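To start, I am sharing the structure in question, which I have written as structure tokens.
The complex appears here minus one protein chain, its other protein chains still in place.
Right after this comes chain A.
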Amino acid sequence: MRILECGDAGLLVEVGGLDEAMTVHAALTAEPLPGVEEVVPAARTVLLRLAPGHDPARIAAAVRELPLRSAATRPAGEVEIPVCYDGADLSDIAAATGLSETEVVAAHSAATWTVAFCGFAPGFGYLVGDDPRLHVPRRAESRTRVPAGSVALAGGFTGIYPRSSPGGWQLLGRTDTAVWDLDRDPPGLLRPGVRVRFVPV
């Protein structure tokens, strides 16, 4: 574990990988440290935003003392998301993975996905799957506009764009399921720990 300063009001806890990041996040959520206002989990890091007037060095020492148990495997919920697999990058994904387009769709919809963390935009979940064949890089150039509901792949994650925005992920298909709805409580469908299965339509 490496703890890096983010100015005087943030600490970035860097760990070996996603599982460890989820473990650190779970520990900080189960027993919040005084002075930590907000915890932002990511792929290999957990960011702690500190309340004003707290000593980052003292909080860093407390993080090193955290009892780390492996993150609970019990899912935080399960959802099925219908997908029309007609994305603009389907052939590029097939080329990058060495699979046929049909095999890409079969692999994506057969895999079990879990929301690891959120970010980029409200409701955008980074989903990790159990099929290593689906690891593809981001597009060389990002699109200025990716339509809402686009289902995409990048760097071992899959994600669904909650609203139209710029984006560099490879587009696999689209869904009508609203992943972010302010009239719902909580508004985000894809919260950390939620398990997701994609159903071709």
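As a convention for this text, contacts are C-beta pairs under 8 Å (C-beta built on N, C-alpha and C of every residue); 3 or more make two chains touch, one makes a residue touch a chain; residues count from 1.
Following the convention adopted for this analysis, contacts and distances are computed from a predicted model.
Of the candidates "SRPBCC domain-containing protein", "Phosphocarrier protein HPr", "ABC transporter substrate-binding protein" or "Biotin-dependent carboxyltransferase family protein", the chain left out of this view carries the UniProt protein name "Biotin-dependent carboxyltransferase family protein". Interface note for the absent chain: among A:Gly35, A:Pro75 or A:Pro187, the touching residue is A:Pro187. Residue A:Pro52 is the one among A:Pro52, A:Pro67 or A:Gly98 that touches the chain not shown.
From the set A:Ala9, A:Ala60 or A:Ala178, the residue in touch with the chain omitted from the display is A:Ala9, counting the whole complex.
Take chain A: the residues that touch the chain left off the picture are 4-10, 12, 14, 25, 37-47, 49, 52, 117-126, 137-138, 155, 163, 182, 186-188, 191-192.
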